[in-house]
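A single protein chain has been removed from this complex, and every other one stays in its place.
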Amino acid sequence: MTGTLPTQATGELSAESLLDAYRTMRTIRMFEERVHDEFATGEIPGFVHLYAGEEASATGVCSHLDDRDAIASTHRGHGHCIAKGVDVKAMMAEIYGKRTGSCQGKGGSMHIADLSKGMLGANGIVGGGPPLICGTALAAKQQGTGGVGVAFFGDGASNQGTTLESLNLASVWNLPAIFVAENNGYAEATASTWSVASDNIADRAAGFGMPGVIVDGFDFFAVHEAAGEAITRAREGGGPTLIEVKFTRYFGHFEGDQQTYRADEVANARENLDCLKRFRERVTGGGEVTDEALDTVDSEVAALIDAAVAEAKDAPKPSQADLETDVYVSY
Amino acid sequence: MAREISYREALNETLRQEMERDQSVIVMGEDNSGGAGSPAGEQDAWGGVLGVTKGLYHQFPGRVLDTPISESAFVGAAIGAATRGQRPVAELMFIDFMGVCFDQIFNQAAKFRYMFGGKAVTPVVIRTMYGAGLRAAAQHSQSLYPLFTSIPGLKVAMPSNPYEAKGLLTQAIRDDDPVIFCEHKALYDSIGEVPEESYTIPFGEANIVREGDDVTIVALGRMVSVASEAADQLASSGVQADVLDPRTTSPLDTDTILESVENTGRLVVVDEATPRCNVATDISALVAKEAFGSLRAPIEMVTAPHTPVPFSDALEDMYIPDAQRVINAAKSVVEWER
Partner (left out) sequence: MLASADPATTVGIVANPASGRDIRRLVAQASVFPTAEKANMVQRICGALGVLGIGRVLMSTDLGGISAAVLRAVRTRRDSEAPWPEVEFCELDRLTESAADTTHMVRRMIDAGARVIICLGGDGTARVAAAACGDTPLLPLSTGTNNAFPRLREATVAGLAAGLVAARAVDVPTATRRASMLEVHAGERTEFALVDVCVCTARYVGSRALWDPATLTELYCTFAEPDGIGLSSVPGQLCPSPREKPDGVALRLGPPDRARHVVHAPIAPGLVVPVGVLDCRPLRPGERVELGTTHGVLAVDGERELEHRGAHPATVCLRPDGPRCIDVSAVLRAAAHQGLLTDIQLNPTEAA
């Protein structure tokens, strides 16, 4: 009379898992706030797009993943990198353009990657990631690893043909792929309420034959639970899912953005919706984790970020000898 | 007598042998099998629009994938799969269709290795059909390989006959870099000697098709046979041409080209692409810079005109470089006097 039922896994998070999730979210927050401050001093070259405010999404999704699984990210990719386990010090060095960086200073903020961790790179092209994730999911399926592919993309990319084609292909090939639409309300300076004709990105899932759900992106537990169901479904051969995560980015599109297109939503989000504050209230309120334990994580993360910045500043830049290496494996 | 098969059969045999050799080699593209989703019809109905992948579907279950007409998605998927241990061979039916998926090729596949600090490999092959001659008009006839050639991170192979097709495709599949494999649509039925066993032709080593001391003719892809025909006729009028097939435009065997020009003192480049920023201009610039002192005459380039490919057979035949134009160019450089 009944089929197998998914379990409501959230209740089973151990204190250790809760602390891990908190550490990841706090690391992303402190990393981004520090990059924000350091960028203002003029020492960081190029463009940076910060993920602060959106931590619950990367963390809630990636806490279900392991080395079998690949993710593709966006230009706002630092959070995904940290959540997928990329070395924080190497990331910071990369942002400073140093030889010790994740990509030896050849990628920068928009291209941090670590393929050994299944992190296929932040991506400077809006909509660049979803096709790649169809490929990683296909590889996992053909190799029988049980792995999944997760494409993070924004509300802007939800209007790109590559994204829509990928949703279709993932369904046609029944791929273990999860499409996480991170709707932070603005593609650059254009509101998603204007640019996304269907208004809810999740609504588009129906047209591609997959479930589409919306979750509160300020709530780690909501993201974690929905992602867990989607990932389990994908691992078991149930096919792709589109998850729309709604939230607000705390900083501008890029550092230097005056944000005259936004009103007071950031202040409101920081005050009332912040994922870290909410997480702390809930786990300490229930007694699973103590304030002291979280405070310890805070100071450990602060020390890590301090060290990452100090080491990045001291690290050597790439040299002339590096300019023409690593274009090809062999040429 | 050695076995003779077609360019199409050579490509098909290569895919079969590489798929047998290596489980990670997979094939995908529009109608690569053909018949997907048809309730009653035959799966493997087509084997690709030109039949290159015919018969692989049943031999390699799950490894020959039909795709929706979504070049961005499936070319991107091939690239993504390549980063995770597969060796995909994706078929971009016509090179003209790169317009709808170019981002995945030049911003993703081409960039990964360098942009990620040497830590990525992307062993993907994108097989694609180029060239004029089938009355396919402006959007199905172009010779766009110069665009790929100009992008660091991509390799570009241009097999000129069945033997080259097998050796270069085997190398492309085994190569750890992304390769754009350009097959000329007028060559699929061409016949030539092809060994049954697997072999590779290294990239970046030009083939000296014919040796001569009077003029160097560098020709690409289908133009190699046009240049050879011209060289035969030139020989009968006493002009001996050195005919070179670079095989790959990236990497390019500059040494062989320069050595030849240093010997002949004269260069004609035959390139089916339109004349601005093509492989002919690239090779001409190379020779002008590196072998200027050896040149005894201006360099000649035989290319298509700077127009879209026309439809009418009358116009298309004028559009494509032919042997007579190559002969005229060769004679003009041989006869040139200051």
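Residue numbering begins at 1 within each chain, and the chains themselves are lettered A and B in the order written.
Following the convention adopted for this analysis, contacts are C-beta pairs under 8 Å (C-beta built on N, C-alpha and C of every residue); 3 or more make two chains touch, one makes a residue touch a chain.
The structure presented is a predicted model; accordingly, all values stated were derived computationally and were not measured.
Here is the thing to keep in mind: the chain we left out touches A in the whole complex.
Of A:D199, A:E236, A:E271 or A:E300, it is A:D199 that touches the chain left out of the display.
Set against the missing chain, the residues A:G42, A:G144 or A:G285 yield one that touches it, A:G285.
Although one chain is not displayed, subunit A still touches it through residues 1-2, 5-8, 10-11, 13, 193, 198-200, 202-203, 205-206, 211-215, 219, 221-222, 224-226, 229-230, 233, 241, 244, 246, 263-265, 268, 282, 285-288.
The rule we apply is simple: only the chains that are shown with their structure count from here on.
For subunit B in complex with subunit A, the touching residues are 26, 62-63, 65, 67-68, 70, 72-86, 88, 100, 103-104, 107-108, 111-121, 152-153, 155, 175-177, 204, 251.
Residues 70, 72, 101-107, 111, 113-116, 120-121, 123-125, 127-128, 130-140, 142-143, 149, 161-162, 165-166, 168-169, 172-173, 325-331 of subunit A are the ones touching subunit B in the complex.
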